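For this view, one protein chain was removed and the others were kept in their places.
== subunit A ==
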Amino acid sequence: MKIYIRTTILFLAIALASCSDVIDVPVQTAPTRLVVEASIDWEKGTMGNEQTIRLSTSTAFFETTGNTAVTGASVIISNDTSGDEFLFVDQSNGEYTTDDFVPVIGQSYTLQIIHDGETYMAQETLIPVTDITNIYQGREDGFDDEELEVHVEFIDPANEDNYYFIRFKREGDLLPELEVGDDEFIDGNEVDWWYEVQEDEDTDKIDVLQPGDVISIEMYGISSAYYNYMDILIDQIGGVGLFQATPVAVKGNCVNQTNPDNYAHGYFRLTEVNKASYTVE
């Protein structure tokens, strides 16, 4: 709901924007930080034992080259109740993997990373997600009532706080579409979540959805803290215009125990996820 209002405000701004162009702008450069992409996602219908954590470093904003993979770190997740530890093995490309992970819905886990002599810790709970009930396409809805959009339907569990993260990606597109939502205004309702691609009027670089397009859909159940994190992060994707909130350095949940000021970017999340694919007709 809030997304709609925000988007509307954004659209008003776009309607005003008679002219936009890409320019060179000098920006500040902050010290490099560790980036933790510890997304423990349990796809419905799988064991959830195979998991990967990615470690990298941040770079100057306009930097385009360079390998940012972090190797040689120690990565362990432990089950806060049983004390079981899952060791993630360094693949020397920034990825750390395990085949032994045991996901438990509602269970709290702790991530520990030791890198460059500093210890990072994060704690999070595995959040379930409701099933997708229907995926279909249409034209009438969406921002444009003439273009195709794909609908994802599900029923929000009533009388509890639910937070969703949905990732749409069209095959061949470089960038995914990331969205989050909460059930503050839709608690217990059947929810119709749609995905539509807006044509970029200035560049024609992006095409609207066409028959034959294959869309991958991933719908995650997430914690309220991760929702808050992704809400800001997503809001700031693609830049911040006149009528958007002042942008900030988003802080994740990976805390540096050795040197708190040197916090890590990224997040330790544990989710249940629905994955689906839809081919536009």
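Keep this in mind: a residue touches a chain if its C-beta (ideal position, glycine included) is under 8 Å from a C-beta of that chain, and two chains touch if they have at least 3 such contacts; residues count from 1.
As a convention for this text, contacts and distances are computed from a predicted model.
Q: From the names "Amino acid/amide ABC transporter membrane protein 1, HAAT family", "TonB-dependent Receptor Plug Domain", "Fumarate reductase iron-sulfur subunit" or "Alpha-ketoacid dehydrogenase subunit beta", which one matches the UniProt record for the unseen chain?
A: UniProt lists the chain that is not shown as "TonB-dependent Receptor Plug Domain".
Q: Of the residues A:V35, A:I53 or A:A73, I need the one that contacts the missing chain.
A: Within the whole complex, the residue contacting the unshown chain is A:V35.
Q: Among A:E95, A:D231 or A:E272, which residue is in contact with the omitted chain in the full complex?
A: If we include the chain that is not displayed, A:D231 is the one touching it.
Q: By the contact criterion defined above, which parts of subunit A meet the unshown chain? Give residue numbers in ascending order.
A: Against the missing chain, subunit A presents residues 1-2, 4-6, 8-9, 11-13, 15-25, 27-30, 33, 35, 37, 39, 54, 56-64, 68, 141-145, 167, 169, 173-176, 178, 184-187, 189-192, 200, 205-206, 228, 231-233, 236-253, 255, 260, 263, 265-267.
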